[in-house]
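Note that this complex is displayed minus one protein chain, with the remaining chains in position.
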Amino acid sequence: MTAVPVKFYQTGSFAAGNRLLDPELRSVQSDAARANSLTCGHRACQGCGEALGARYALDAVMRATGRQMIAVNSTGCLEVFSTPYPETSWQIAWIHSLFGNAPAVATGVAAALRAKGQTGVRVVGQGGDGGTVDIGFGCLSGMFERNDDVLFICYDNEAYMNTGVQRSGATPPAARTATTPALGPEPGNVFGQGKNAPLIAMAHEIPYVATATVAGLRDLEAKAERAMTFHGARYLHVLVPCPLGWGTAPGDTIRIARLAEQTGLFPVFEAVGGEVTSVSPIRRKAPVEDYLRLQTRYAHLFKSAQGAEVITRLQAIADRNISRFGLLPDQDGTEAQS
Amino acid sequence: MTAVPVKFYQTGSFAAGNRLLDPELRSVQSDAARANSLTCGHRACQGCGEALGARYALDAVMRATGRQMIAVNSTGCLEVFSTPYPETSWQIAWIHSLFGNAPAVATGVAAALRAKGQTGVRVVGQGGDGGTVDIGFGCLSGMFERNDDVLFICYDNEAYMNTGVQRSGATPPAARTATTPALGPEPGNVFGQGKNAPLIAMAHEIPYVATATVAGLRDLEAKAERAMTFHGARYLHVLVPCPLGWGTAPGDTIRIARLAEQTGLFPVFEAVGGEVTSVSPIRRKAPVEDYLRLQTRYAHLFKSAQGAEVITRLQAIADRNISRFGLLPDQDGTEAQS
Amino acid sequence: MFEVRIHGRGGQGVVTAAELLAAAAFAEGRYAQAFPSFGSERTGAPVVSFCRIDDRPIRTREPVTHPDALIIGDPTLLHQVSVFDGADRGTLVLINTAGEAGSLGIGELTRELDPPGAVTVPATELAREHLGRPVPNAALLGAFAALSGLVSVESVQAAIGERFPAAVAKGNAAAARAAYDLTARVVQGAAPARQAAGGPARQPADGLGTVAQIEGSQAVAAAVASCRPEVICAYPISPQTHIVEALSRAVKSGDLARCEFVNVESEFAAMSVAIGASATGARAYTATASQGLLYMAEALYNASGLGLPIVMTVANRAIGAPINIWNDHSDAMSQRDCGWIQLYAQDNQEAADLHLQAFRLAEEVSLPVMVCMDGFILTHASERVTLPSQQQADAFLPPYEPRQLLDPADPVSIGAMVGPEAFTEVRYLAHARHGLALALIPQIAAEFAAQFGRDSGGLVRPYRADGAETIIIALGSVLGTIADTVDELRAGGMPVGALGITSFRPFPLDAVRAAVGGARRVVVLEKALAVGIGGIVSANVRMATAGMRQHGYTVIAGLGGRAITRASLRDMLRRAGRDELEPLTFLDLNTELVQRELDRAAAGRKSGPAAENMLRDLGAVASRIG
Partner (left out) sequence: MFEVRIHGRGGQGVVTAAELLAAAAFAEGRYAQAFPSFGSERTGAPVVSFCRIDDRPIRTREPVTHPDALIIGDPTLLHQVSVFDGADRGTLVLINTAGEAGSLGIGELTRELDPPGAVTVPATELAREHLGRPVPNAALLGAFAALSGLVSVESVQAAIGERFPAAVAKGNAAAARAAYDLTARVVQGAAPARQAAGGPARQPADGLGTVAQIEGSQAVAAAVASCRPEVICAYPISPQTHIVEALSRAVKSGDLARCEFVNVESEFAAMSVAIGASATGARAYTATASQGLLYMAEALYNASGLGLPIVMTVANRAIGAPINIWNDHSDAMSQRDCGWIQLYAQDNQEAADLHLQAFRLAEEVSLPVMVCMDGFILTHASERVTLPSQQQADAFLPPYEPRQLLDPADPVSIGAMVGPEAFTEVRYLAHARHGLALALIPQIAAEFAAQFGRDSGGLVRPYRADGAETIIIALGSVLGTIADTVDELRAGGMPVGALGITSFRPFPLDAVRAAVGGARRVVVLEKALAVGIGGIVSANVRMATAGMRQHGYTVIAGLGGRAITRASLRDMLRRAGRDELEPLTFLDLNTELVQRELDRAAAGRKSGPAAENMLRDLGAVASRIG
């Protein structure tokens, strides 16, 4: 076994640094302690939902295109943990440019393919929620508007994980992050903020928008495949729990994702041309508390009297989703649309 | 009368340069030939819808706030024609920073006022369609998402006018601009592109979104005033015909705007919390052809056989708006929502 | 050289008039230069345009301050604008009026000038009659042909014919003829048409390509199109717009085939689209300026770091705040260290040619290249340019063969993180590639010269530098004005020369050192300012002249479009020659204006916005003069 020289550079970066292991240490990465990891990402944390989601989504696209695809990645956990040089995790043509420009780079790839007549090759852009709904949103919206032939996949772990769990536009109310600490009169992220990227994508009236979670990997695959049957701009928003950022047990990732669905906090649906065409109904409705309690980012809610009130507000959000999307067809009488 | 020295610098900029007259020449600007101008903008072109719209919108906000307001302007015609130094047109505190950042600058103004406890002073951001729906969209969406206490007004003349009429994300299909010339198999701007900023704003679920045109100045004023009764992020999208860019007669500005409404091409409505609460019904429905024919940007449609087909497609867009927003309550049975 | 200044109002076709005059001269085998000042088409705004005509190539770029002829399209301007500025008794004056010259009250205005008297022509009336529209420019040119003999009326008519659709051309040509005849009678016989002294050919030697009197932007667009770009993306910003608009027409009309034109939502997106396209093996092009260049800064570093051979035109323009649309080099200079190659064009011929060379260079060293051309001064100036034929371009520029390619058949990952273990080496390698470019640039220029028969590009271009005690260094279009100034000073006995830097990145340390080695002093004229230290080019030149005991001067000039005149250059160089120049000099600075603002600032804390204060101050001053 090779001993590697001591690395003398400083990082201290919360998460990015974590995964910058030397290639020679890959054996360590896949040693006994990691054997039960759910992910295939070479250097992702154990139980990383993003690694799981990306693998399934990309594999599905690969199958759907017969490997004729090019991927464009924004900066973030996925980008960092998937490219441990010299061996990258990607078996596909893949490029990372910047944090905020992946949709535009994807447009460029698509334009080049069109100019060259390589219409058989398809383009996927992907990024975290920060890269998608915040810094990349101008480029994303531009790509949508032009209806460029790109599928963009957002892996939503509800914060900037790669830099150590800061608030993004996708961070839910009350969640603690490094920039929305659980302090003061309104601990955690405030209510009344945040953007719903799938709804906004639909308002762009692009051909196809869908949401999914890693609790429904078949559903995720099916949607990634379905997306490739359309041309023009498409958007797939995947909820991917992050054990590090959410403070969940690595083994609980799928369970957490399922609870996000079953509480109604994360509605799973498909929309064509800006109209919802199908929703995944909730099989067994769970109270939001079940979901929140498993995550230390919400721990403060269970430590103060005021917390209960906050939980009620979060429940109201879930209930609104349920009625709005018809997630519980039997209960409120609204049929899920076909 | 003072003779000014010859200006020896080159511009040639299509439109920006146009209005960079010397202060000493202001008398010329307001000479007989201009007396019948509809606008109050010091150096706007004759018949400029943007100058008209901005004056009414801002005046209304001024009244609503008792002059306690600060305006933030993005780069564009309004910015250029309203600040002929040494005398600016603005009687209010006003700042221009960049083309793409007006919503964020407005956020900063609002944050400063909040920090200083000056809650009585209100903030308005404003820009053209390019500054709003294209380059400024990332900042706008961020401002919406944070629900900052800012009213943002977009003066939509459907292209980048200040730089000489290039296509923006608000340019309608088939319209000729300098970057969507009336050439080739699909002359003018292509179909299937463009973004509907008001709908996207609604998808952000901000407190108030409204559209207006300069054909309904009372309506515009009322909406600007109503916007000031809300706190948080608000969006007002005003259609402002541009004689230079659209190729219309300076005296036709209001007529054109009215036709945009009456054809259904530009639905006029209000939305609270993301839901449409009222629409301005069409009084006398006009065919899109009436609207198109007055504008040289659509002249190519009337010169080729293929043009008729394109007009049909544009009519379909108008009809879709009419039924979607219930703009003709009698005709299709849908009541305009109150 | 004959210099014409045309005054009028937006809507009168003043800019077009200058261009038509240039075209007429071009048709007669002369060199001509036409450019707008106040390029307005809004009805009523005062507009100025300029036209120079000569039998030799025209190098100076300054506005016409001492006109040989004045054409005044609207008599009401006479008392609003100092149209006679710089005119003297030799100046021909042509005024559009149906009235009498005597009734205009010119005498008062021109007392000191004592001109030989103005000639009038009812151009608007003639236009109404022959064209049906009150656009007087063609008639004015006809009259001017009679008055000056500078061009024949036939050439004017021919230029009109080339410019307008048939019907409009016919009316305009008739108006020109009528005005010509009328004026010939007034001045008792038209001035004899001047002879072209063996003017340049309108067809290149090899029979390929086209010689045209053409706007810089159009010339560049044609050159870019001849490079067969596959993806063009653009976001509008003055003064880049005409270039990409022309390319959008070429693509949309199908003239430029197998090319995608993408209208993006920002410059950040423009560069990002170019990155994606280039990495996918497409030849990618874009253009920008000023604020747009800044807004894509992060993507610029990315494109060079990834080694993608994108070519971009920068139509150089000032940077705000305060916003300013006019020319200087602040934009490109602000990105000089972003890893791109930067080439600066001296004139529109070079601007066009550099694009062909840029693609060659970029693709050979796998680095992006910026071709910098002065905004408005070049982009909006009409001059003689030889455009390559497609055949020539294809012979010079092989198809793009990428070093790295996103290809599903042979997948690679591009853009991974590099840690401390290799980052120094990656950067060194970028520098080494610039070193490669340093060697390649002269080779490519030589090859270009061999194929096209003209010199364009290269690293530096000395002008009468041999034996010069004073050498002035500059970049871009001002070099033409400098060359004329050098000639004047040399004629007066001052041993002065110039050095143009074409390749600013890579910076040709050795070539600069060699070129200025013999001089006693070096004056660097810069169109940008490093606030807080001064010169930018100067600091780079100092690296080249390390250890030399020369006097070095930095002259900041032309910021935000301030005209750089031969008079100012002459004066400045003379002072330099006496070593009386400050180490850091602002050419033609209005020191009183600055001092007043400094005083205001010193007087109290709440002095208000500085730029706006100065504008208000300037306005006040101007009205006080009168």
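For clarity, chains are labelled A, B and C in written order, and residue numbers in each chain start from 1.
The definition used in the following text is that a residue touches a chain if its C-beta (ideal position, glycine included) is under 8 Å from a C-beta of that chain, and two chains touch if they have at least 3 such contacts.
A quick note: this is a predicted structure, and the numbers were derived from the prediction, not measured.
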Inset, instruction - Considering the entire complex, write down the shown chains that touch the omitted one. - result: A, B, C
Inset, instruction - Specify the residue from the set C:147, C:176 or C:306 that touches the hidden chain. - result: C:306
Legend entry - Option touching the unshown chain, where B:141, B:213 or B:262 are the choices: B:141
Inset, instruction - Would you write out the residues of chain C that touch the absent chain, in ascending order? - result: 268, 291, 294-295, 297-298, 301-302, 304-307, 318-326, 333-334, 336-339, 341, 366, 401-405, 412-432, 434, 437, 505-507, 509, 528-536, 538-540, 542-543, 546-547, 549-552, 556, 559-563, 583, 586, 588-590, 593-594, 597-598, 601, 605-612, 614-615, 618
Inset, instruction - Identify the residues of chain A touching the omitted chain, counting contacts across the whole complex. - result: 1-25, 28-29, 31, 33-34, 45-46, 75, 85-87, 96-100, 134-135, 137, 160, 163-164, 166-167, 169, 178-181, 183-184, 187, 244
Inset, instruction - Determine and list the chain B residues touching the chain excluded from the picture. - result: 7-9, 20, 67-70, 72-73, 79-80, 83, 85, 88, 90-98, 100-101, 104-117, 121, 138-139, 141-142, 145-146
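In this text, only the chains that are shown with their structure count from here on.
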Inset, instruction - State, to the nearest whole Å, the distance from the C-alpha centre of chain B to the C-alpha centre of chain C. - result: 34
Inset, instruction - Please compute the C-alpha centroid of chain A, do the same for chain C, then give the distance between them in whole Å. - result: 49
Inset, instruction - Report the inter-chain centroid distance for chain A and chain B in whole angstrom, where each centroid is the mean of the CA atoms. - result: 36
Inset, instruction - Could you check chain A for residues that touch two or more other chains and list them? - result: 100, 138-139, 141-142, 145-146
Legend entry - chain C: positions in contact with at least two other chains: 263, 265-266
